[in-house]
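Here the structure comes first, spelled out in structure tokens, and everything after it is commentary.
With one protein chain removed, the remaining protein chains of the complex are shown where they sit.
And then chain A:
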Amino acid sequence: MASNRIARIGVTLAAVAMLPLMAPGKTIASGTRQDDPEAEERTFTLELGRKTFEANCLMCHSSDMVTAQRLTPEQWAAEVEKMIGWGSPVPPEEKERLVNYLIASFPSDGEAPTLPRLTLEDARAPTRPEPAPDALPSGDPDRGAALVAEHCATCHGADGRGGDLGQNLIARPVLFQPATYADILHEGRRRMPGFQFVLSPQEMADTLAWLRSRSVPE
């Protein structure tokens, strides 16, 4: 039953993630013809913009926060500036194509988005604690401290609260979803590299133990 529910959320999430590709009216694919190099160039640049979006805009909030907006070029440019100011690591040379992608995909005169409907129970699935006793061995926060300093701090900050490339990890729901946590550490995610050849399961568990120990009230 629980897995059914997760599967359903998965579908909703996937549908939301598809949105940027399917944005109506100004679609990325429409108008592209084999013999039209300008249109091809444009499609290519928009696709690059979409990649910049995925790599830099989905670590603090899901894509809906962005794809449900319908904004003017000025408003989109201002949003991107605001988010860079708030910690989004958009490389300066990719900023323009990101803004152009957002303008083209979610214009102020675009069709209104269709919002998903979920029960509160289902809507909280992505953040609900999911105990998984077998996902990782039990960890040691003291060993974890050294491992985080060595492998994670460059991106997530020495205190785990966010740094040059990564977001805050303290008091995050993923700390109580050990299977997901282990998966992210193994495989990496977008701009985060996988650590499967760097850290043992025990070491991954130690990093988790440290992050959890920093999350409870002192």
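Just so it is clear, a contact is a pair of C-beta atoms (placed from the backbone, for glycine too) under 8 Å apart; a residue touches a chain by one contact, two chains touch by 3 or more; residues count from 1.
In this section, contacts and distances are computed from a predicted model.
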Given the options "Carbon monoxide dehydrogenase", "Branched-chain amino acid ABC transporter ATP-binding prote", "3-isopropylmalate dehydratase small subunit" or "Sulfite oxidase-like oxidoreductase", which would UniProt use as the protein name of the unshown chain? "Sulfite oxidase-like oxidoreductase"
Which of these, A:72, A:138 or A:154, touches the one chain of the complex that we don't see? A:72
Candidates A:73, A:116 or A:201 - the one touching the absent chain: A:116
One chain is left out of this view; which of A:62, A:138 or A:154 touches it in the full complex? A:62
Which parts of chain A face the unshown chain closely enough to count as touching? 12-13, 16, 59-62, 64-65, 68-72, 75, 78-79, 85-87, 108, 115-121, 123-124, 126-127, 129, 157, 161-163, 167-168, 170-173, 175-176, 215-217
